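The other protein chains are all here in position, but one chain of the complex has been omitted.
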Amino acid sequence: MDQAIKTTPRIGDRPRPRKNYLNETRGFKSWAFTLDHKRIGIMYLIGVLFSFLLGGIFALLVRLTLLSPTHKIFGQVLLTAEQYNRVFTLHGAIMVFLFIIPAIPASLGNFVLPLMLGAKDVAFPRLNLFSFYLWLTGALMALTAMVFGAVDTGWTFYTPYSTTTDGPVTLMTAAVFVLGFSSIFTGLNFIATVHKLRAPGMGWFDLPLFIWGIYSTAVIQVLATPVLGITLVLLMLERSFGIGIFDPRIGGDPVLFQHFFWFYSHPAVYIMILPGMAIISELIPTFSQKTIFGYRAIAYSSVSLALVSFIVWGHHMFVAGQSQLATVVFSALTFLVAIPSGVKVFNWLGTMYQGNIKLDTPMLYAMSFLVLFAIGGLTGIFLGTLATDVHLTDTYFVVAHFHYVMMGSTVTAFIGGLHYWWPKMTGRMYSEKWGRVGCLLWNVGFNMTFLTQFFLGSKGMPRRYYNYLDQFQPLHAFSTVGSWIIGLGLFITAAYLLASLRKPADAPDNPWNGTTLEWQTSSPPITHNFEEQPVLEREPYDYRPVVAAR
Amino acid sequence: MSTTSVDLHAHGHEAEHAHDPHHQHHFTTMEQQFDTSKIGMWLFLVTEVLLFGGLFVGFGMMQARYPREFVEAHTHLVRWQGALNTVVLLISSYTMVLAVNAAKKGIKSKQVLFLALTIVCACIFLVVKYFEYSHKFEEGWLPAKYYSYKGDSLPACMEKSAGPEAAAAAPTTPPAPCTNGYATFFSFYFMMTGLHGIHILVGIIILTWVLIRANRGEFSSSYYTPVDLVGLYWHLVDMIWIYLFPLYYLIQ
Partner (left out) sequence: MEWLRRLMMPAQGSEFAKEIDNMYMGLFWLSVVLFLMIAIPTVYFAWRYRYRPGRVTPHNTHNTTLEITWTVLPLLLCVAIFFWGLKGWMEYAVAPGEAMEVQITAKKWLWQFEYPDGSRTINDLHVPINKPVKFIMTSEDVIHDFFVPDMRVKHDIIPGRYTEVWFNPTVHGQHVITCAEYCGKGHSDMHAVLTVDNDAEFAKFLETGGTEWEDYFNGKDPKKTPADWGKVQYETKGCNSCHTIDGSKSKGPTWKGIYGHMVELNNGTSVLVDDDYLRESMLYPNAKVVKGFEPIMPTFQGLLKENQIKGLQAFIKSLQ
């Protein structure tokens, strides 16, 4: 192959098509009944960001209440104990079920996955739209439950508290049930798409790592979520008919509920993190302008994380009365998840090594991810270790741990990915300067809020506490101030992103010199994604100059 | 990643496949479309298996808790009715296979016949279930707190559940083992056979819809995806019954 391979230009300089997926058809109906994965992705994006905002407002309320032990703001008690319990439950439930689980796969994934595969759409476009409407239904049900008094069970719905407390628990669990099926259908759709709709020439190991991550996520979604579904059905039946499975007064076993719940909800935390890792695996090679280091290791680690995630659920129940043998086994298995996570982290660092690193906003978020995930993951080890977990479980240490992994890692990756694909999705470049400001505030605020909470937790402050001992006040106050800085950072982020929509389209087709297929079409893409069916000839992340490839 | 262009969208695709009205634009070939649908269906069936799997696990846990009650309660089920239903479903599976085969070969009359037979079997199943259920309703073998049958050998715990007096007593001895396993058994019985029954009902609806389309002659050897998929679904529903039957009717 001596003759130079003809390539399409890396930096998009092709004339912008007049029609794209955003303006080809207009009007409410053209969106509400669209089968275009890109439009569905955008609708999801708006939905999950709105949920994030709502969950965030509840979070700020939680923090504000904990500012002082008297809960007084300007002389007024902000929330009573009952209200506080409802607010943190809503915060957790909204963030988990409405926001973070659909966040990356259903919004960015929906938009990008077919593009990366060189496909015209996902395998089942109608199912895709249906799953969006399921999400919307679930969201509306949750909102209705909120209006009718809200639930105070915690996002974990532990029995027998959840079967005996007042409030629209049944409606809320029904909402989560519906959201679960939305998630299952998204996962199912993606698996079929990846299997069958790859561009000609694209083998499994030519898939961008984002796809590997989303694919592994989809496997968990399909395998774990039905169990959550049936658990919630049992909970609802227990509440309304007293079927005697979870309620000890009529012969049930409350710990059984916890097994069922965590059988889903532990894999669910990998539903949250794998897509985040998937984004990071795109950002780091692109902004290092260097091929990914250890492609196969990263791909396999995604799959193994997905599989191992099914056998560690008992680490949430070390002191909850499961058998001692189970406790020991679950602790041992828990450590297995650290290995593939570490493999990923080290390979990312290997990719940055000798790269040509551009510190654009998405890369800043990717670097923040590395640092914050290290903290979140390593504190997971404290919790997986039997002896230390006994002291730390159900304290703010756990709260800090999961905010580092969910928010510090997944949400950081999500925001990074949002910036990365923003030009592709909207055709606009955002303000790079404000992007950096936002990222800085995010990091400062986040660490102020949650690093503090590790200290609170190890000092013995239990979670889900409305009143606390005076000795914890300084740390709580510091944490609350941090949450305002996060809020400010996100507000700025939202503002400059929205502002960019007002200018005329100015984004090149490939602003970051990316190598995956989505950068080969115009920004924003045309309705059918590609003018002509792309065929894969080089591996992804191949940054060698074209002449050298022979 | 460089690309050359294989221009399927503009020419090849339309020239080759424009004739099939079932062909969706984002698939290159009908074959690809068929395979994709099949993967989708298989995945859906996996979620179904897990949905029931959760209940099977729950049943197992509760059986371990109340071994005696579960064995005793299961004798209330009428074994021949369960066996009859098993046979009926096995036959329906067979007719379903024949219907799919007929669709593959594009023989309309056989398709219609075998789909209809499958539906008939499904209906027989539901009729038998109706008699089983109504018998249990009469006897008071109902789930959970509606359980009102008095003839069991072990006392139920519901009556002596912790009231205010029990609260005052010091916990020097563990609480008496709760023997309301009968009610729990029937909770599971109704949940699992009920959920299965709903699946049969949904199956009948889909089968009818497919039957109507088959009667219109919509399926041919080049397009019979719906028949094939409903077939897969139907086999799963049968298979779940194959597990339910020994679990409830035969276990000693």
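For reference, chains read A and B in written order, and residue numbers begin at 1 within each chain.
FYI, a residue touches a chain if its C-beta (ideal position, glycine included) is under 8 Å from a C-beta of that chain, and two chains touch if they have at least 3 such contacts.
Just so you know, these numbers come straight off a predicted model, no measurement behind them.
Summary of contacts with the chain left out: across A:35, A:60 or A:370, the touching residue is A:370.
Set against the missing chain, the residues A:31, A:382 or A:484 yield one that touches it, A:382. Among A:52, A:293, A:402 or A:420, only A:293 touches the chain that is left out of the view. Interface note: of A:31, A:241 or A:465, the residue touching the hidden chain in the full complex is A:465.
Summarising the interface, subunit A meets the missing chain with residues 81-82, 85, 152, 154, 158, 160-161, 164-165, 248-249, 254-255, 288-297, 319-321, 324, 327-328, 331-332, 335-336, 338-339, 342-343, 345-347, 349-350, 352-359, 363, 367, 370-371, 374-375, 378-379, 381-382, 384-391, 393-395, 454-455, 458-460, 462-469, 542-545.
Convention: only the chains that are shown with their structure count from here on.
Note for the complex: subunit A touches subunit B at residues 5-8, 119-121, 123-125, 127, 184, 188-189, 191-193, 195-197, 200, 222-227, 229-231, 234, 237, 241-245, 248-253, 256, 260, 515-517, 520, 528, 530-540, 542, 546. The part of subunit B that touches subunit A in the complex is made up of residues 1-10, 24-28, 32, 35-36, 39-40, 43-44, 46-48, 50-55, 58, 61-62, 65-66, 143-146, 157-158, 161-162, 178-181, 183-184, 187, 191.
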